[in-house]
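Taking it in order: structure first as structure tokens, then the write-up.
A single protein chain has been omitted; all remaining protein chains appear in their positions.
The letters A, B, C and D name the chains in turn, as written, and every chain counts its residues from 1.
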Amino acid sequence: MVGLSVGEKHFIQGGIAQDLRTDGRKRLTYRPISVETGANGSARVKMGKTEVIASVKAELGRPNSSAPDKGKVSIYIDCSPTAAPQYEGRGGEELSMELSAALRQCLLGGKTGAGAGINLSSLSIVDGKVCWDLYIDGLVINIDGNILDALGAAIKAALSNTGIPKVNVASTAPSDEQPEVDVSDEEFLQFDTTAVPVIVTLTKVGRHYIVDATSEEESEMSSAVSVSVNRQGLICGLTKRGGAGLDPSVVLDMISVGKHVSEQLMNKLDSEIAAAEATMEEE
Amino acid sequence: MEYVSPEGLRLDGRRPLEMRQLRAELGAVSRADGSAVFEMGNTKVIAAVYGPREVQQRSQQLNDKALIRCEYTMANFSTGDRMRKPKGDRRSTEISLVIRQTMEACILTHLMPRSQIDIFVQVLQADGGTRSACINAATLALADAGIPMRDLVTSCSAGYLNSTALLDLNYVEDSAGGPDVTVGILPKLDKVTLLQMDAKLPMDIFENVMQLATEGCKAVANYIREVLIENTKQLENRRGV
Amino acid sequence: MVGSANGATDLSSEMEVDAFRRLFPLRFHERHLLESVRPDARSLGKARETSLALGAVASADGSALAKIGCTTMLAAIKMEVMTPSKEAPDEGCVAIDFHMPPICSPIVRPGRPAEAAPVVSKHSGMIDLKELSLVSGKAAWMAYLDIYCLDADGALFDAALLAAAAAFSHLQIPVVSLNDDGRIVVVSKENGEKAKNKPVNEEKRKLKLRSIPFALTCILHKNYILADPTAEEESIMDTLITIVLDTSCQLVSLYKPGGPALAYESVLQDCIALSRQRVKELQKILNEAILDMDVD
Amino acid sequence: MEVDRADGRAPNQRRPVACTRGILHRAHGSASWAQGDTKVIAAVYGPKAGTRKNENPEKACIEIIWKPKTGQSGKPEREYEMVMKKTLQSICLLNVHPNTTTSIVIQVVNDDGALLPCAINAACAALVDAGTPLKHLAIAICCCMSENGQILLDPSKIEEQKVKSFVYLVFPNSIASVLPEGSLKSEGEIMEHGILTSVTHGVMTVDDYFSCLKLGRPAAAELSDFIRNNLKLKPGNDSSKAA
Partner (left out) sequence: MAAKGGAAPATYSPSPTTFKKKRPPIFTDVDWVRPDGRDFHQCRPAFLRTGAVNAASGSAYAEFGNTKVIVSIFGPRESKKAMMYSDTGRLNCNVTYTTFATPVRGQASSDNKEISSQLHKSLEGAIMLDTFPKTTVDVFALVLESGGCDLPVVISCASLALADAGIMMFDLVAAVSVSCLGKNLVIDPVSEEENYQDGSLMITCLPSRNEVTQLTITGEWSSPKIHEAMELCLDACSKLGKIMRSCLKESASTSQE
């Protein structure tokens, strides 16, 4: 993807080893993050040159028979061919699928919903009959490394900007029929996003690991671990990329570093989201 | 349904001959050779240009001119109802073709033989007139990429509802089922490169509507020219010229 | 390595046999045929060793694994409930699918349907569809028979049919009852007492198979007839004829799709005679497998 | 006894056959073939360069594309394609144009029984029209066993649905050769008595099958004569009819 000369490769690797990266950052520093929230349930996040958009749409649906008291959430990511020509046609499908799967794993918790960033029970309207289907769509517009963290942040911002209309259920409906529901146009319930975790990807280059790698740095990686951490400091999901094996103790160390970094990122994001929403209201 | 009120106002408060707010920005995608965001009211598209570069598929290589390729994609969240269409449905393919043919007509392809230029257009918000917006964005992106062109291509649509010619239809007006004339022109040469209409319209009215759309194209051209000049000035400033 | 007449002297060391086999496959096989023997030491009319294992898949209602030489077929039946059509209110249905998953042969890659597949999934009339009825006009069984080829080494149809027949004889139809919503539910042991609805099919746990069909594929090459070919033989000599006879020796199918060799009446008679013999063998194997299962 | 067929035919009577060649301008060869109300159009394109993967590049490859009258092609269509491919492959001289592909498109116009034999005959005529080198022709015929044990030739759709079993047979046509009599016989058998392709549906006795063969052979010989006469005509001529 990125063509680098031997010299450039050495420069990047050497910089990382000396804790001074090519753009002047330290190993565990993020690039400037900017968050912009748009109309109901959408957000744009820029991390350096990486730019993603996330949008949340809610539709009424029927809950699964295996979990009648829960709503459903689906996450789909698309890579726009504007980001790189190889995502033309079906070319972006592989990466899109991988990102979608990683985000589902990091945000939606286990099978029973334990550790999920989104409380699925809160999406239920009438048990077994009606619930909200939440569709989270992500679009990658510009790629310069660390897409997963950016998408995670964008989804968090979009969710905090999502209002779910209040629903009144006609109580008279007989039990075996689909109840009539009335979706309010005026009253919205704000989505609770305190539990939504942030995703921190640690990229291992040489013997060290860095956060928020650029495309150039990612091309030099041996492996990368993405940890999703919530406000309590609990791990809500983890995926690994890259073929090279890691010693178990290194994995544990990366998890603890990820946890540490996540706190800063979480605070940074929260203030950015608050600022973005404030500007929205001003307008 | 009433699309033009007795006071002569349209649903979104515009006058029949009024265009929506235009906004354009160059260099939205850092990795592309040229890119632009173009907004017409609530319609928002990004265009990115890659090339001229080596032809990826040898069999497509043209020995006397550049190969122009174009792909049009819509984001899942771009429309009011969430859609999940497979990539490359018929509508996208058709619009990709329209954009490609329009841009091919103005790029000086013979200057870049055996090479390839990719134009990717991504719709972020669709509110009518995506075709026009895509062409305008593509023009800007091509100019940003420094690709030699005969002239800028600009496009605008016009329609005819409630016995009134309307400039730059939005989604509600577009889906009213009336005629929708999309025109693309080369403003300096004063030539039409694109003309699409899929409804019946009497000849004299059609001429009016097309005239209106052409005027719209010229307005877009003026705006695009301003944006490009502004961008060039900034570049000059940065270089300290 | 040039001449074929004095091939025997050329083929003294093992390496050369292998090379000869790859370079001149047709000549290699014809040399064998002259001696009335095949490269795997079989005589021309003899089929490979055949084995059957019933109940290979626990998640299915009936299943069987058939092996003819290296060719391996796994057949499994899942029973689901459907509303029968108006034209035949008391008949069930059998849906047969044949799958060539990519694991079975180097030619099959994911995403492209195997060419041989449609021919194999042909229906044979061994089951009385009326037996699959549950409640006339309301509910009937839909038997989904899926046959997977796990290893493809020639005579695929023979193995698939054997596996399918064995899966049907292994089939245990679950006991079901009609619940209050008009849906069919399984009567399981745990909720057996609270199921006040009587089971609708207590007596019909097994299907009666009218007469079981068995297949034998032969290669016609010049004036030789080779029974039960391997994949290698099929790829070199490409006139195949598949004869399906049932237990009463009625002809269920005689399938010969083209091929350079023509089938004359005498050849057909010979093939049918070989098939008759094979039917007896396969019937014995199937009966033994069923007996083994009953003992367990 | 003879009049128990709905259309009043005798058991061993075929429906009228019509064949027109050269009906499509863009195809390299084309033909329409009708047997009673069953009608099929075949078009031949090729030989085109290259074969598909997994095909022998040292030989010509034949590709059949079956277009049903309505709807999408499914399992039965794919089976027809397979049988036709194998059958036509064995009558073509594949060594003449190695590493090429010849596509044969079969369009069903109307199905009133004996569809596959009709399509094979149509494809054969189209191959001749395209000038594809052939060893000999393939003549296809359908026989069926009625409930009362009678064998009917060339059944219509209704008859096909009623009968308990039927057989599609394909024979090579008789070769008019300058070679001395008997040189075309192999193993003492006459070539046109050998079966090229056989597909059966339903259960029958072995003897029934051989009776079908006996009935089919003379019918195939008749058809063979019809084709021979038809091919002598210039393509594009009006269809000639044979009863």
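Simple rule for what comes next: a contact is a pair of C-beta atoms (placed from the backbone, for glycine too) under 8 Å apart; a residue touches a chain by one contact, two chains touch by 3 or more.
Predicted model, so just to flag it, every value in this text is computed and none were measured.
Among the chains on display, the ones the left-out chain touches in the entire complex are A, C. Touching the chain that is not shown, out of C:54, C:73, C:94 or C:176: C:176 (per the contact rule at the top). In the complete assembly, the contact with the undisplayed chain comes from A:62, out of A:49, A:62, A:208 or A:268. Touching the omitted chain from chain C are residues 56-60, 63, 70, 72, 74, 76-83, 97, 99, 101-106, 109-110, 142, 144, 146, 148, 150-153, 174, 176, 183-186, 188, 191, 231. Although one chain is not shown, part of chain A still touches it, namely residues 62, 65-66, 68, 94, 97-98, 101, 105, 108-112, 114-115, 223, 225, 230, 234-248, 251-252, 255-256, 259.
We adopt the following convention: only the chains that are shown with their structure count from here on.
Any chain touching chain B that also touches chain D would appear here, but none does.
The most distant chain from chain A, with centres taken as the mean of CA atoms, is D. Per-chain Cα centroids separate chain A from chain B by 32 Å. Spacing of chain A relative to chain D, judged by their CA centroids, is 62 angstrom. Of all possible chain pairs, those that touch are A-B, C-D. Chain B makes touch with chain A in their complex at residues 28-32, 35, 46-48, 50, 71, 73, 75-77, 82, 84, 87-88, 118, 120-122, 124. Contact residues of chain A toward chain B in the complex are 42, 49, 51, 53, 55, 57, 59, 76, 78, 80-85, 88-90, 93, 135, 137, 139, 141-144.
Here chain C touches chain D in the complex through residues 107, 113, 115-116, 118-119, 121, 125, 223, 239, 241, 246, 249-260, 262-266, 268, 272, going by the rule given at the top.
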